[in-house]
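Just one protein chain is left out here, and the rest sit where they should.
Naming follows writing order (A and B), and every chain is counted from residue 1.
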Amino acid sequence: MVSVWLSKLKFPLTIAILQVLFIILYAVFIDYDATASPPKTLVNSTQEESGAAMVHKYYAMFQDVHVMMFIGFGFLMMFLRRYGFSSVGLNMLIAALCIQWSTLIGGIIHHHGDTFTVSITTMLTSDFASASILITFGALLGKTSPLQMVFVTMFGIVLFAANEYIGLVVLQAVDVGGSMFVHAFGAYFGLTISRVLYNAEVEQSKKENSVYHSDMFAVVGTIFLWLFWPSFNSALAVEDAQHRAVLNTYYALAACCLVTFAISSLVDKDGKFDMVHIQNATLAGGVAVGTSADMMIRPYGALIIGSVAAVLSTLGYKYVTPFLKSKLKIHDTCGVNNLHGMPAIMAGLAGAITVAMADTDTYGYTLYRQFPAMAPEESTQELAELNKVHQIEAGQGRSAKEQAVFQLIALVVTLGFALVGGLFVGLLLKYCQFLGQPSGDKFFDDSLSWHVPPESNSEASLDGHGANSSASKADTSRSVLFSGHVDKGDMTLEESAFLSDDKV
Amino acid sequence: MVSVWLSKLKFPLTIAILQVLFIILYAVFIDYDATASPPKTLVNSTQEESGAAMVHKYYAMFQDVHVMMFIGFGFLMMFLRRYGFSSVGLNMLIAALCIQWSTLIGGIIHHHGDTFTVSITTMLTSDFASASILITFGALLGKTSPLQMVFVTMFGIVLFAANEYIGLVVLQAVDVGGSMFVHAFGAYFGLTISRVLYNAEVEQSKKENSVYHSDMFAVVGTIFLWLFWPSFNSALAVEDAQHRAVLNTYYALAACCLVTFAISSLVDKDGKFDMVHIQNATLAGGVAVGTSADMMIRPYGALIIGSVAAVLSTLGYKYVTPFLKSKLKIHDTCGVNNLHGMPAIMAGLAGAITVAMADTDTYGYTLYRQFPAMAPEESTQELAELNKVHQIEAGQGRSAKEQAVFQLIALVVTLGFALVGGLFVGLLLKYCQFLGQPSGDKFFDDSLSWHVPPESNSEASLDGHGANSSASKADTSRSVLFSGHVDKGDMTLEESAFLSDDKV
Partner (left out) sequence: MVSVWLSKLKFPLTIAILQVLFIILYAVFIDYDATASPPKTLVNSTQEESGAAMVHKYYAMFQDVHVMMFIGFGFLMMFLRRYGFSSVGLNMLIAALCIQWSTLIGGIIHHHGDTFTVSITTMLTSDFASASILITFGALLGKTSPLQMVFVTMFGIVLFAANEYIGLVVLQAVDVGGSMFVHAFGAYFGLTISRVLYNAEVEQSKKENSVYHSDMFAVVGTIFLWLFWPSFNSALAVEDAQHRAVLNTYYALAACCLVTFAISSLVDKDGKFDMVHIQNATLAGGVAVGTSADMMIRPYGALIIGSVAAVLSTLGYKYVTPFLKSKLKIHDTCGVNNLHGMPAIMAGLAGAITVAMADTDTYGYTLYRQFPAMAPEESTQELAELNKVHQIEAGQGRSAKEQAVFQLIALVVTLGFALVGGLFVGLLLKYCQFLGQPSGDKFFDDSLSWHVPPESNSEASLDGHGANSSASKADTSRSVLFSGHVDKGDMTLEESAFLSDDKV
C-alpha cells in the first residue's frame, strides 16, 4: 500500500521538491539584468544600454529559437504512431526544467558562485542548453520514463554547463551555433545512455514506427527547425558576423535539403523518398555549418558544407543506424547520431579548418572579436594600437593554427564529457529501479504515462462515445465488426483488451 | 419558402451589413497614424517618429500576439473530435470581426467620437480585444451557432471597450498583460452566457471529447500560446519595463509548466498525465503574472506566481469544472474558468499586492511611468522637478496603497461588466430564436455549419472515394465489413446514416 503510494507520488514529489529548490535558489542568486531594472541613476539610460535595445536586438531571434525548442523538437519527435503525447509533452516538460535549471547552473558556474543577473541573453543560452538535452531525449525517446528523463536533465545540464565553460572560457574555443557544445554533447550523451540501457525487448516492439498523420506532425517540427536555424546559429554572433551567420546557415540548409532528396531517392531500391530522411537529414546542414557559420566560408562554402552534411546524414540513417543497433547495441530512436552527432563532428572539423586559415587579410580587426584568444597578449604594443581604435581586449596571442588545435581539443573534451557523463547517468538509470524503467509492451507507448483517448471518431464511436449512437447502438456496431469472430466464440480477453486498450 | 430563404440568408446578410457598415464608419472616422502617412513637412522625419521606428518597435511582438490569436486560440480549441473546423474556422471569423469592430469602438470611445488614427499599436490593442472574445468563445464552444457568436462578438467588444476605458482611463488601474480586462472579462462574460443558455441536452452529447489526433492539433495551439505569451504581456509595456515583463512571463510559464505536470500526475488515480491539463494549465502562469508582469516581482516571484497558478488551474480542471457543471449548471467547454478566470483573479490580486509595495526605492522615477496616477498632482513642486529631468506627466498623487485599492476596484468593475453583460447577451441569445441555437445531436458537431469530409482514407474508400477502387469495389469492401450484420438483415437506416454521416 505504502509502496503504491510512493510509486504514485515519486514523480510529483520530485518535481515539487525541484520547483521549491529553484524558487529558493533564484531568490538567493538571481536578479534582473540592469537593462531590466529601473535605471539606478535618475537619468535616462542611453539607447544602447536600455531594456528596449536589448529587446529589439535579441527578442525576435530568441523567439525563433524558442519555437525551435518547443515546436521544432517537440513535433519532430511526434513521428512515432503511439508516442505523440509523450514526444511533445515530455519535450515541453524537459525544456521547462532545463530553462530553470540551466539558468541557475550556467550562472553559478560562470560567476563562480556569486549572485548574477538574467536577461534575454541568458534566456537564449538556457534555450541552447535545453537543445542539448532535447537531443539526448531524441536518442532515448520511447524507452525511458518521465522521471528518468528528469534525472537525465538534472545531471545533463550540469555536464553541459561544465563542458561549455571549459570549451568557451578555459579553452577559448568558438562555436557560434553550438554544434560541438550543444549538438555533439547532446547526441553522444544520449547515445551512451541508450547503450547502457540497451534492452533486447525494445527491438521487438511493434510500435516503433509512424503512421501517415504522425509523420505529418513531425514535418511541422522539421520545417520550423529548418526555417529558424539561421536564428540559432546567429543569435549570439558578434555584431559584424551576425548577418554572415544568417546567410551561411540559410545557404547550407538550402543545399542540404536538395541533396537529401537526391540521396534519399538514390539509396532506395524503388527510387522513392523516405520521409525519415526528409524529416531529419534536411536539417543536418544547420548543424554542420554551426561552428563556422559566422566565419568567412563564403556562400559556396556554405553550399558545400550543407551538401556534404546531407550525404553524411542520409547515409547515416540508411546504413549507420542499423549497424549501431545490430552490432553495437546502440538503439537511437530519432537517429540523433545522423542529425546531430556526425554532422556536429563534421562542424567541429570544418570549424577548425576554417579557423586555421583565418587572418587579418580576411577578417580585418574583427578577427580579434571573433577569436578573442588570437588577440595580442596584455600590454603588447600591438594590443595598445588595436585597443585604441577598436576596443579589442587582450587575448593570448594565439596563431590561427593554435586556435584550430584548441578547437579540436574542445571537440574531444566534449565527446569525453558526453561519453563519461552518459556512462554515469546511464548506470544511475539502470540501477535505480524506482525511476521506473519501462519494459515489455510499454516501449514507444503513450499509455505508460498518459491517459490516451481513442484514435479516431470511428473508433470513438465503437467505444460508445459515438456520434448519433446510444451506448447500445455502439455495442451493436462493435458486434457487427466482430460478429464473424465472435460467432466462433474464440475472442480472447487479450484481444478484447487490445481493442479497448488505452481508451479513457 | 420565404422562411427557408431567410434562414439561409440571415448569416450572409448579417455579415454583409456589418462589413458595409464598417467600410462606411472607417471612411468617416479613421485615418492612418502620422507615422504611416507621408511626412507632412518636407523634411525627413526623425528616426523616433518614423514609420520604420514603429515597425521595428512593435511589429515582431505584434506578430507573436497575432499568432496567439489565430493559431494559439484556434488550435487550442481543436481538441474536440468533431468540432475542429468550427474551432479554428469560427475562431478566425470571430477574430477578423473583432479586429475591425474593436478598432472602431475602441477608437470612438477613447477619442470621444472624434476621428482617430490607426497604427501597429491599435492593431495590438485590437488583437487584445479579440483575445477576450475568443476566451468567451472557449466557454461556449460547441454550443452556439456562428450567428450567435457574431452577436456575442458585437456586444462583447462594446462591453470590453467600455470596461477597459473605465479601468485604464477613469480608474487609472494598470494591467500590462490584460489579465483583468482581457482574461477575467472574457472568461466570466462567457461563463455567464453559458449559464443562461444551460441545456441539459449538452451533458448527454457523446461528442464532447477528444481523439488522439485532435489532441495533437490542440497542443499546437498550447505551445504557440506558451511561447509567445511573453510578447502578449510585454508588447505595450513602457520601455524600461518591457525587458522585465519578458523575463517575468518567461519564468512564470516555465514554473507553471513543470508544476502542472506534477499536479496532473498527483491528482490522477494512476499517476498518469491528463492531456487536458497539459494543454491548458501550463498556460495559467502567463495569465496569473499578467498584471504584475512589468513590476519588480523578481524572477523568484515570477516562479512562485507560475507555480501557484499551475496548482490553481489544474485543480480547477479536476474539481471546479465538474462542480460548476453539476451544481451551478455552468458548462465550460474549454475550462476557461481554470485557464483564464481564476488565474486572472489571482493576477489582479497579485498585481494589487505588488502595487501596494511599490515605491521610488525600487522603481526610481520610473514609478511614475508605470503607475501614472501615482505621479504628483498638477503644479506641485515635486512634479516640476520630476518633469524637468524625466518628462513625468501630472498624476493624481496617489499613494501605493491607494493605487492598490483602485486596482481592486478595476477588478470588481470588470467582473461586474462580465456578469451583467453576460446576463444581457445570454438572454438575447436565448430568446432570439432566429440566431439559430443548436440542439439535440448538433452540439459539438461541425456538421451544424460545415460540409465535413470523411474522417480518414479508409472511410473515404468505404464511401466509394477510395484508392484503387471503382465504385463497385468500394461497395464490396463495405459489404465485407458489415456482411455478418447485413446477413442478419437488421441494419437500420439510422446505422447506415451513421456510417455515411457528414460526408460531402
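Convention: contacts are C-beta pairs under 8 Å (C-beta built on N, C-alpha and C of every residue); 3 or more make two chains touch, one makes a residue touch a chain.
None of the values given here were measured: they were computed from a predicted structure.
Considering A:K57, A:H110 or A:K325, the position touching the chain not shown turns out to be A:K57 (whole complex). In the full complex, the hidden chain is touched by subunit A at residues 56-57, 60-61, 64, 81-82, 206-207, 209-213, 215-216, 219-220, 223-224, 226-228, 231, 234, 239-244, 246-247, 250-251, 253-255, 257-259, 261-263, 265-266, 268, 270-275, 278, 282, 296, 298-300, 303-304, 307, 362-367, 389-390, 441, 445, 455-457, 459, 481-485, 488, 491, 494-495, 497-498, 501.
Taking the whole complex into account, subunit B touches the unshown chain at residues 7-9, 11-12, 15-16, 18-19, 22-24, 26-27, 30-33, 35-40, 42-45, 50-52, 54-56, 59-60, 63, 66-67, 70-71, 74-75, 78, 84-85, 88-89, 92-93, 96-97, 99-100, 118-120, 123, 146, 212-213, 217, 220, 449-461, 464-469, 473, 476-477, 479-481, 483-484, 487, 504.
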